[in-house]
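Here is the structure we will look at.
Every protein chain except one is present and positioned as in the full complex.
To keep things simple, chains are lettered A, B and C as they appear, and every chain counts its residues starting from 1.
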Amino acid sequence: MLKVADLTKKFGNLIAVNCASFEVNRGEIIGLIGPNGAGKTTLFNAISGLYKPEGGTITFKGMNITGWLPHKICKLGMSRTFQVTRAFTHMTVEDTVRVGAYNRYNEKNVQEKVDQVVKICDLTDIRKRVCSDLGLASLRKVELARALATEPEMLLLDEAGAGLNATELETFMNLIKKLNQENKITFCVVEHVMQMVMGLCQQIVVLDSGEIIASGTPNQISTNARVIEAYLGKRAVHVRD
Amino acid sequence: MLEIKNLNSGYAKVSVLRNVTFHVNQDETVAIIGPNGAGKSTLLKTISGLVRAQSGDITFENNNILGLSPDLVVRRGLAYVPEGGRIFPNMTVLDNLLMGAYSNPGILKSGILEEIFTLFPILKNRSEKFARTLSGGERQMLAIGRGLVSRPKLIMLDEPSLGVAPKLIDEIYEKIHALKRFGLTVLLVEQNTGYALELADRGYVIENGQIVMEGAATDLSTSEHIKKFYLGL
Amino acid sequence: MNFKKYFNQQNTFILIGLVIALVIPQAFKSSQYVMLLITTVLLYAILASAWNIIGGMAGQLDLAAAAYLGLGAFTTGTLLIQWNITPWVGMFLGGLIAMGLAILIGFPLFGFKVKELWYAISSSALVVVLQSLFMMWNEVGGPTEKYLPSGSSPWYSLRFNTYVPYYYIMVTILVVVILINRWIRYSKLGYSLLALGEDEDAVEVLGVNSQLSKLKALAIYAFICGVVGGLYACIYGYVHPAFFDTSMSMEITILGIVGGMGFIYGPAMAAIVMVSFREFLRASLGSQLAGLYLAVYAIILIVVALFQPRGIAPLFERGLKKIQTYFAELKRGHKADA
Partner (left out) sequence: MIHTVSQGIITGILMGAIYALIALGLSIVFGIMNVTNFAHGDFVMLSMYLSYAVGSALAWDAVATPLITAPLLFIFGFITYYLLIDRTLRQMYVVQLAVTVGLQILLRSLALIVWQAQPRALQYSIIQGNIQIAGFEILTSRLISAIISLIFIAGLAYFLNKTWAGRAMRAASDDLDAASLMGVNYHKTYALTFAIGSSITALAGGLLMSFQQTDPVGGVRFGLLSWAVLALAGLGSLPGLIVAGIIVGVVESLTVSFFDPRSRLLGVYAIFILVLWLRPRGLFGRR
């Protein structure tokens, strides 16, 4: 469904993503992990069109979308959330969802879609509240809801689990699983919360210093020596005194 | 030396820390570990005055420092090396270090810069370079060095291994270890549990804004909970 | 037809407003001066409401209201002076020309994502630039006033001896502009604009073409300013490059902000309150020292901006809610008594 080939993104002299290649199949939940500054968010930004990559191609649903503007990519069926929640602070939950819903609906039937998404994401109680009044867990849901309202075939979630407590995380994971199974949405998640990655993803891609160092199933990844060294950090320190 | 009692803290509408109580003794290295988003950084920011506490007590050398602005906290001898270093990218390495002495320029006469250059020789070589040209590991060393210039009594380190290439983490931790010889008390916040517990004397585990475990570092590293969730053993 | 359905609170307010609007000229007909003041207030209310579309909703701090106003005025004036074309046509052509210029400038600016400060400065500079251009263009502008002919029929050339007809035209335009505001606010465009005013990246990944949305908002705003500009020229009876007035542009922006960004009635309300107040100050202080009234006015604007950063509209809304709950309780009390 999504194919990233030799993607490179530089900021001045700094190479944020270096020749990254990976593939996401329809219906999958794929996890993207790696230490801070490994280039995960940059990769997301390039895929969703916020950054123009310096090299490589991004293919989505068989179309070469490299260098497309974000709204066109969204029209084609891909949306995303942000690492730091970027809610529309002064808008209500319902209005926020509506912005996304207008992607495929017009004035006549947009309300239906809004109601539907609000229900799926369990936002009914707070639909009239203003986003700036909400806590982190609700904001994450709102952000997911507005992306969901665009009716994507694929969703990129950027650290959607960060800062959630165990119960909130559980609810959130169940929601994603449900969307994946019932609505057939393909997910690509950048995640730090290992619990979420291991519990959710069928495939994992590990990024370090802008390069993909491993990919495979959760089991393969958690035993991969290179990943352990770069990211999981099991090894104890040897302090010479 | 540093005592925190029933601290509640957070941002505008989100409460992050709930009833946190812990202490750091003189000449001790204490590690606070926990998952991402557990409130570790918020804790250090609250102590240093960047985040306003909602309630509780923070005393440093028996003086209440709760509610002081960051510039006053640092003058009490409590340095904070923030997450990611937060060096001044458009200033030279030397200027960065000098900024560390801002609250007490007289301290420069005591030869502190030479001491720091001995500890981090790489900074001496690059002292005229802009800090933005440094690598992740060098930035972290600069940040620690900058925190040391004021000769603090206690230094708080926020995720010193963050954004540092794995092979450099060893080196950074070696330097932190050397800080003990500097006569410093260290409060360390880390996600990288293995490193932190190896270095520390005592440790606290923070989850969802609450301290759920505490004990000697050796005890913690053998605890089942830690092994399972943090070390992945 | 169910009468009760239309007799809700909001419609009652609108009805009361319309009655007041119709009665005002009858009350103040005798004083040309007062009528001119009221017309001026309306002019500001219209411009501030139009600004609400680009500034309040889309969050683009446009400072070029007077540029579009001036363009409309010069188009209307020149058409009437040189070819005796009625301002009814001139106004709309003026609006279109203003819109054309806005698109010409907005397209690359929004395309290159120039925003906030730099957008504000470049739009503010547009006013100055147009002023010097029209100062040089002697056939149309030039340093001396160009007077509009009165012509045979006042309704053809829109030149009246009294301000009353202007007043009614202004009220009509204000109502239309507020309706446009309402319509945009609760349409796809409005939701997109409000959202992109807060976070442009976030809104683009939701499928909104931010450049196009901003451009639409700018075009509508410029068109309204241009149309009103035509009327402005007719009211004053001349055109002059001083119409490209930076102070006026800035005042409109402040009124939009002080009124409450994104609130439909806010800017109009702010304009009516603040500009009336300004004119009151001018009348009572103006005779002593030129400029004193403006100084007092500026101080009040600053104080309002500092202490009511979300604008006065939320304040009104809260007041309204209090009245509502008061009446609701009163009703409940009656029922309990019964």
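By definition in this document, contacts are C-beta pairs under 8 Å (C-beta built on N, C-alpha and C of every residue); 3 or more make two chains touch, one makes a residue touch a chain.
All values reported here derive from a predicted model rather than from experimental measurement.
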Displayed chains contacted by the hidden chain, counting the whole assembly: B, C
Sole residue of C:Ala27, C:Leu179 or C:Ala298 that reaches the chain not shown, by the stated touch rule: C:Ala298
Candidates C:Leu61, C:Ile169, C:Leu215 or C:Ala268 - the one touching the absent chain: C:Leu61
Residues belonging to chain B that touch the chain removed from view: 48-50, 69-71, 74-75, 79-80, 82, 86-91, 95, 98-100, 102-105, 146, 150
Contacts of chain C with the absent chain, listed as residue ranges: 61, 105, 108-109, 112-114, 116-118, 120-122, 124-126, 128-129, 132-133, 135-136, 246-247, 250-251, 253-254, 257-258, 261, 289-295, 297-299, 301-302, 305-306, 309
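The rule is short, and it goes like this: only the chains that are shown with their structure count from here on.
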Pairwise touch network: line, ring, star, complete, or other: line
Chain whose Cα centroid lies at the greatest distance from that of chain A: C
Distance between chain centroids, defined by C-alpha means - chain A, chain C (Å): 42
Euclidean distance of C-alpha centroids - chain B vs chain C, Å: 54
Interchain centroid distance [CA atoms averaged], chain A/chain B, Å: 31
Residue ranges of chain A touching chain C (in the complex, touch as defined): 48-50, 69-71, 73-75, 79-80, 82, 86, 88-91, 95-96, 98-100, 102-104, 106-107, 110, 146-147, 149-150
Interfacial residue positions of chain C with respect to chain A in the complex: 187-188, 191-192, 194-195, 198-199, 201-210, 262
In the complex, chain B residues that touch chain A: 13-14, 35-37, 136, 162-163, 165-166, 170, 173-174, 177, 192-195, 198-199, 208, 231-233
